[in-house]
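Got a structure for you, written out below as structure tokens; questions coming shortly.
The full complex has more chains than appear here; those shown keep their coordinates.
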Amino acid sequence: MLQQLFPLKGDVAPTPLADCQSQQDERLLRINRVGIKGLRYPIQFSNKSSQIQSTIATISLTVDLPAHVKGTHMSRFVEVLNKDGRVIEGQNLTRLVRQLRDRLDAGSAEIEIDFPYFIEKAAPISGQKALVDYNVKLNAIACGSKISHTVIVTVPVTTLCPCSKAISEYGAHNQRGYVTVTAHGEETIWVDDLIALIEASASSEIFALLKRPDEKHVTEQAYQNPVFVEDLVRNIALRLNTRTEIESYKVEAENMESIHNHSAYACIEKPVVSA
Amino acid sequence: MLQQLFPLKGDVAPTPLADCQSQQDERLLRINRVGIKGLRYPIQFSNKSSQIQSTIATISLTVDLPAHVKGTHMSRFVEVLNKDGRVIEGQNLTRLVRQLRDRLDAGSAEIEIDFPYFIEKAAPISGQKALVDYNVKLNAIACGSKISHTVIVTVPVTTLCPCSKAISEYGAHNQRGYVTVTAHGEETIWVDDLIALIEASASSEIFALLKRPDEKHVTEQAYQNPVFVEDLVRNIALRLNTRTEIESYKVEAENMESIHNHSAYACIEKPVVSA
């Protein structure tokens, strides 16, 4: 049937197909990163509690390319992922980024895996359980034999404005905010630890299921713990500074202000200290 | 070898170029809408106040296609827009959709224009002025000689939860919500009127610039006017029911809950009454 569609090509396999990618390149410009981006892929993720959860990731895989090579081989990125990319945790991610570097004959390789992560939380008074969704991004770089890991977590929180509370007879504007912590270190950094640390720094943590006594509780708790976006990033930075496994970080908070149609934003960075 | 595949093309330019689109189609299926989508385009929009503002629209232009015609002529959609699409208001939109229908030899034509719209508002106490952004979508359909207009406005508002206020010792959770009203009628429906009507129905309207006395004012106003998402759509529907120019509508409200990572949503529809 295919023969009917392509009668001119005959039955025989074509003689070896040209490999453009392996040709010499004369522009002599090294490419820092080349590969695939935006690939959706089902993964299993396990964190501190070691319970495995199935989720859907959006994945980027890149390598560097020497100045004299024309192109990389895009299909190999998916092959590496298919071979060993279904389960994602610290050690496996190290193995995966090494395999990518080796399979593509590259000097460096980078993997970025972005996925929703769920934690079952009990409502504060009723104790009813429900899942809260967070965004997790894991980045691993193999540069020669050196492996570097970065963990990025985005956590929804409630923030209540201290100024609004202080100046108003009653009430205070509050809103959903999103905190993103980018943390880097040589030891394992647990996603669950970062989430707990962020939630403890806001006016209130967020839940998926709240009965009336729970709603009363979180309303009053937020009112008792007003934080500016500045307070939020400082509270988090203070806590991050006590963690020995975190060497450098960036804390960003964005409040979807309930009184404006734009966000309030703050950021504290602790840079990598060169040896 | 390429010559074998394309014997008719030879060395000389084919003259005239084949017009595939005008060929007969034998599947005998009428196409309801065909055209272009997602075209960004600078327009000028004038509303009730007749003051013209420059903005950037995302535009869809479609026509129907008879069962026996293979394809439409995509370049003509942009030509119609270029000829007469820079200024958008009621009468001009009617002219534009008629031109589209005529230029494409179609039975019906539809235009959808989506753009940010700005209103300068004075803060409630300080009187300081700043621009608030809204989303406006205008839809015009020419079906034969009949022209039909729909106006869709999305308005950011503050909503404060009546339940949270009632059960809590102090405070009440509140958040930014987005209300979308889709309004249809034979007379002109002014965007400014819809926005005013929506803002009057929420716990508080939203501003881009608030000094401290203003922030006190909107905080207290929201606390004094709690609305569920259900109240919000009902308040708006009540007001829409008094407008003679609005024959049918849909009111949707979505609260970006400050205590959850999901939205609360409500919708009231008043359908078109058939004659």
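Order as written gives the chain letters A and B; numbering starts at 1 within each chain.
Here is the rule we use: contacts are C-beta pairs under 8 Å (C-beta built on N, C-alpha and C of every residue); 3 or more make two chains touch, one makes a residue touch a chain.
Bear in mind that the values here come from a model prediction, so they are computed numbers and not experimental data.
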| item | value |
| --- | --- |
| Subunit number of the complete homomer, 2 shown here | 4 |
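Simple rule for what comes next: only the chains that are shown with their structure count from here on.
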| item | value |
| --- | --- |
| Interchain centroid distance [CA atoms averaged], chain A/chain B, Å | 34 |
| Chain A - residues contacting chain B, complex | 8, 132-133, 156, 158, 160-161, 163-165, 167-176, 204, 206-208, 210, 212, 215-216, 218-220, 222-223, 256-262 |
